[in-house]
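Dumping the structure here so I can ask a few things about it.
A protein chain is absent from this complex, but the other protein chains hold their places.
Per-chain numbering from 1; labels A and B assigned in written order.
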Amino acid sequence: MKTFSYRTATGPADGLEPGAVFLAGGTNLVDLMKLGVATPDALVDVTRLPLGEITDLPGGGLRIGAAVRNSDLAADPRARQAFPLLSQALLAGASGQLRNMATTGGNLLQRTRCRYFMDATKPCNKHTPGSGCPARDGDHRNLAILGGSEACIATHPSDMAVALAALDAIVHVDGPAGPRTIPVTGLHRLPGDRPDRDTVLEHGELITAVDVPALPSATRSAYRKARDRASYAFAVGSVAAALAVTDDGLVSEVRLAWGAVAPRPWRAWRAEERLRGRPATAAEFRAAADAELAAAEPGRDNAYKMELLPRMTTALLERLADREGR
Amino acid sequence: MRLTVNGSEHELDLDPRTTLLDALREHLGLTGAKKGCDHGQCGACTVLLDGRRVNSCLILAIAQQDARVTTIEGLGGHPVQRGFLEHDGFQCGYCTPGQICSAVGMLGEVERGWPSATGDDDPLSDAEIRERMSGNLCRCGAYPNMVPAIREAAGR
């Protein structure tokens, strides 16, 4: 860890000196600093800013302060009632201790768990632009099949972000150039030839809150995560879904997002579009998921995701359709 | 910088890079919290921060000057500690202080009605305890004996 100065942030639009970064729960940043992958000159602690509240939005949505801890959000009665998939996604992530520390803003901005990225002694275009991407020929079992580039096939590891992507959540940011909003689905960049830049945020832009707009069908929503052990493990594939079905069994509303397949929480727009108005059957669900994967580029060791995601998607949507029918 | 641990206030002159775990172990001589991975991946360093369980290895001491830290040394004969003794809830003992602090924090979460990924009706069913305690690895595999230890400490 490089030496740094530390101060607490005084206001949202404080800005950041060059080389400074925001510190929230620290569960990702401090980890990467110890590894020598993150080497900030200064830390600006945002956990004392008044960003720790969850408030109601008119019409049934929620505004989640950027400093709200993952465990508090997961336990919030309103969130559990209105957005079960969000609470489930949070609870499926990390551990009780980590969720007590991790914040909404930090969770969205956590970096990839690509094993090369997390080791400063190895080449990696994300931590050292131009040094190459050893993952392509090396270990990529849990890296991207969608949205990757020649330069990088990292996956975004967050569970929460997948649920937020399905919910069309809006990120509020504030910074030197003033406040703006960004849809969660547009927060993370695809790597292209700049894998070192994870998001569209500019230096000094602070996430202040995330709005989750009302979505009536979200009361029948769910998050499903597959992983290599029963708990305390990142996803190897995950699905967030909400579904509404008409009386005659047609899909009227569907939200679908995938985790652990792409550099961003992957909103399955194409699959959603294909499903709307179609019969809510396993065959349709599967076909929609396969359609979403038409653009996928699996590698040697992550091709299993091509089967895993459609199966999980089909099973989860079937379950939601079933619940809807009863 | 100031740290309040187990009810006593300490004035320390620390490198800003010092984690809460290293401050406890290397500067305050409170070696009950253990270092198993130093990266939030094992739970051995679990302490209570204002009553909430956290991994002290990923927390910078400098950011916690207003917090109350409780370590295993400050639990003072908690029922969870007695349960671990009664049920042989440990072998080498290295994960144990973290397990115990985590269980104490977890029982508080259950009291507050917090859910877990398991979603059982009984928040202290065996499956619930296992899931809620999964942030603490034990290489000796003492898990099966921790479950009754924790359940009984909760008065079940």
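Operating definition for what follows: a contact is a pair of C-beta atoms (placed from the backbone, for glycine too) under 8 Å apart; a residue touches a chain by one contact, two chains touch by 3 or more.
The working rule: contacts and distances are computed from a predicted model.
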Open item on the list: So one subunit is absent here. Using its UniProt record, which name fits best from "Sarcosine oxidase subunit gamma", "Xanthine dehydrogenase", "(2Fe-2S)-binding protein" or "Cytochrome c1"?
Closed with: "Xanthine dehydrogenase"
Task: Contact list for the unshown chain, restricted to visible chains - done: A, B
Task: Positions on chain B contacted by the hidden chain, ascending - done: 15, 17-18, 22, 25-26, 29-42, 44, 71-73, 75, 81, 84-86, 88, 90-97, 100, 127, 130-131, 133-134, 136-146
Task: Residues belonging to chain A that touch the chain removed from view - done: 1-3, 34, 36, 113, 115-116, 119-122, 134, 137-139, 141, 226-234, 236-237, 286, 301, 304, 307-308, 311-312, 315
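Convention: only the chains that are shown with their structure count from here on.
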Task: Residue numbers on chain B that touch chain A, as the complex places them - done: 15-17, 19, 38-40, 43, 46, 49, 52-55, 58-60, 62-63, 102, 105-106, 109, 112-117, 130-137
- [ ] Quick one: which bits of chain A touch chain B in the complex? Just the residue numbers, please.
- [x] 1, 3-6, 23, 25-27, 30-31, 33-35, 43, 45, 47, 71, 74-75, 80, 87-88, 91-92, 94-98, 100-101, 230-232
